[in-house]
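Working notes for the structure below.
Only a single protein chain was left out; the remaining protein chains are all shown in position.
Going in written order, the chains are labelled A and B, and every chain counts its residues from 1.
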Amino acid sequence: MRRPITLAAMALALCLALAGCGGGGASTAADSKVTLRFTWWGNADRAARTEKAVAAFERANPGIDIQTSYSTYESYKQKLATQAAGGDVPDLIQLDYRQISQYAGSDVLLDLGTQRKALPTEDMDSGLLKTGQVGGVQYALPMGVGTQALAYDKEAWRKAGLRAPKPGWTWEEWADALRKLKAAGYERPMTDPGSMEDWFEVWLRGQGKRLYGADGQAAFSAADLARFWAFTSKLRKEGLVSRAEDTTQMAGSVEDSPMGRKRAVAEFNWDAPSAGYEAMYGDRLALAPMPAGPDGTPGQYYKPSMLLGIAAGSTHPREAARFLDFLLNSDAAADILGVDRGTPVNGRQRTRVLPKVTGFQQQVAGLQESLEGKLKDPPAAPPRGDNGLQSTFQRDYDQVAFEQASPREVAEDFLTEARTELRP
Amino acid sequence: MTFTRTAVRANWPRTALHAGCLLVLLVMLYPLGWLVATSFKPADEVLASLALLPSRLATENYTTAAAGIEGVSLLKLFGNSLTISVGAVLGNVLSCSLAAYAFARLRFRMRGPLFAFMIATIMLPHHAVLIPQYIVFNQLGMVNTFWPMVLPKFLATDAFFVFLIVQFMRGLPRELEEAAKIDGCGPFRTFARVVLPLTRPALITTAIFTFIWTWNDFFTQLIYLFEPDKYTLTLALRTFVDTSSQSAYGPMFAMSVLALLPIVLFFLAFQRFLVEGMANSGVKG
Partner (left out) sequence: MDEAAVLPRQRPAPAVQGGKRRPKREREGAAWVFLSPWVLGAAVLTLLPMAVSLYLSFTDYDLFDPPSWVGLRNYTQMFTEDPRLLRSVLNTLLYVLVAVPLQLALALAVAVALKSMKRGKGFYRSAFYAPSLLGASMSIALVWRALFNDGGTVDNVLGSLGLHTGGWVNRPGWALLSVALLTVWQFGAPMVIFLAGLQQIPKELYEAASVDGAGRWRQFVSITLPMLSPVLFFNLVLQTIQAFQVFTPAFAVSGGRGGPADSTLFYTLYLYDRGFTASHMGYASAMAWVLLIAIAIVTAVLFRTSRSWVFYANEEGR
């Protein structure tokens, strides 16, 4: 009788795997201290500030212990998705605008309305609060805001006889500026914006259109996208924006973009991450508003740079809410965190923090100030499936830039894929 | 060596051989030189510069790297990497040799199908089983511990090494085992006293490959380790490059040079046994 041995071994193995939960519930520790897990993405500077803020909170709340974990954005996305699939989401999570719909729609996030007492939101901008809502329910709170920007080399601008762009300048004026830069000897002065969905969105909004409709489907047509790509392709052929060979190397960080590699003197980017150019350009680095539509309609908007949410499965939602309240509403946290996660959404925190900023952060503050009251409300959080589309957009544009297919053909393909990917 | 005419003539192809090897080596080691040189480049040259040598020796990269990451010292990171790698080595050597002995020498039912299954496990891309495996480890309460990196090694899940040791054991003469059997040794004593010592070279090979591969692994560690206190060197390396904020490529290069040192030392110490081990392993198709 050999078979039973095998079966027994396998059964034992399965039991071990399935009944192992017994060993897993270590979180109900004997002492009364509550442990919360807080996970976020960012760099070393953010890590230092966050640890300091956590320490301050723990001092004020001796019964709560906060365990932090951080990684870089790309790693973070995959790790969090795996945790969600494994039913092991940390109590406190930092989320990107693009993740909200997915995480809220799948009941990973707690309805923050249930914690209103511990977590008031009166001091936060109401338009921005909406960015953390799905179906009218507040699932996450924006922590900071940022906006799209043009980062450029002042020196080049001066040599080309250009003045600093003002809010409301148009895409045509932008193209003319590139022509002047080229005439001043700057070959291909600008990074080709055609590969990023973010810049397409700004262009689209400038014409009064939107990326996504209320139904969670694409709200633009293939013709819209084809026009945008035809526009960037024309500029590329004129020698005004980067070659396909350089555009394709962008992998997300400042350092591998054409401007970061000193092959261009201007580039679209989000305002805060543009600080990365400082290492290469120093004082010559400047920020300007994004180009607007033909009639001056602004396309750019205030976007939450990140949001914070509580896991629906958290066993200590009230303590978690208290920690969020500390981060998002307290003066102490504002003093420690500064504008590291973007300009604070909380009005009181903002007025406390902004006068103290230095260096490049002053430029960010200056840009946001110049746009104050001029921008339209941010769009609702992108629908589920948008995450994959963002990389498809960049992939597809390679085909346009390397001239393997016409803008129209590729735009049709993109919309076909968008229709199957978006899961409202 | 006597310096006769024939010796000189016989030597010249040897010299040519050395010259050829050195030339190939020069080309091959160039990227390594680039890696080390980059770790000394100032921030604005790390990725932008296309020259091998830095314009000035930027030792600040190493100062930053030596400080570790927020709240975790470099020493701690080394310690974590080392714990996981050594655990993995012990696990693989022990469990793979046990399984290999059964496949190579013992008779049992379903031996053929089970062996084929083992080989087939090499063929499935691991991304496909990542989520189910995570669920298993989560159920076992092992997330945020070193176990997901170490336990699989104690359960011989690295089929590559089982296969390697099986092939090695095939080449061992049976006479010794049979003699042991006649002396009254059971299969366990035969394994421990006769087979294991003879298999040592293959085990060293397994140990070296396991150490290097575990040391360099990133994916498993990323998924399973939560607290920075448990982070390894490869995880720490990645924290330097965050695309959503500012990156620090220089310190990343510096730390990856530092992270190389242990495996270089480990390899230099054992490479002699590596080839010796493989030479005796009788690897056959």
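The rule is simple: a contact is a pair of C-beta atoms (placed from the backbone, for glycine too) under 8 Å apart; a residue touches a chain by one contact, two chains touch by 3 or more.
Please read all numbers here as calculations on a predicted model, not as lab measurements.
Touch with the chain that is not drawn comes from one residue among A:Gly127, A:Gly168 or A:Gly252, which is A:Gly252. Residue positions on subunit B in contact with the hidden chain: 14, 17-18, 20-21, 24-25, 28-32, 34-35, 38, 47, 50, 52, 94-95, 98-99, 101-109, 111-112, 115-125, 127-129, 131-133, 135-136, 152, 154-157, 160, 162, 166-167, 169-170, 174, 178, 181-182, 186-188, 191, 209, 212-213, 216, 218, 234, 237-238, 241, 249, 252-253, 256, 260, 263-264, 267-268, 271-272, 274-275, 277-285, in rising order. Mapped onto subunit A, the interface with the missing chain covers residues 2, 5-6, 9-10, 12-14, 16-17, 74, 77-78, 81-82, 84-85, 102-103, 105-106, 108, 244-246, 248-252, 256, 384-385, 387-388, 391, 394-395, 398-399, 401-402, 404, 421, 423.
One rule holds for everything that comes next: only the chains that are shown with their structure count from here on.
Against subunit B, in their complex, subunit A makes its touches with residues 2-3, 6, 16-18, 20-21, 23-26, 37, 39, 41-48, 51, 67-75, 78-79, 82-83, 85-88, 90, 251-256, 260-262, 272-273, 275-276, 279-280. Looking at the complex, you find that subunit B touches subunit A at residues 43-44, 46-48, 69-71, 108-110, 130-131, 134-136, 138-141, 143, 222-223, 226-228, 235, 238-249.
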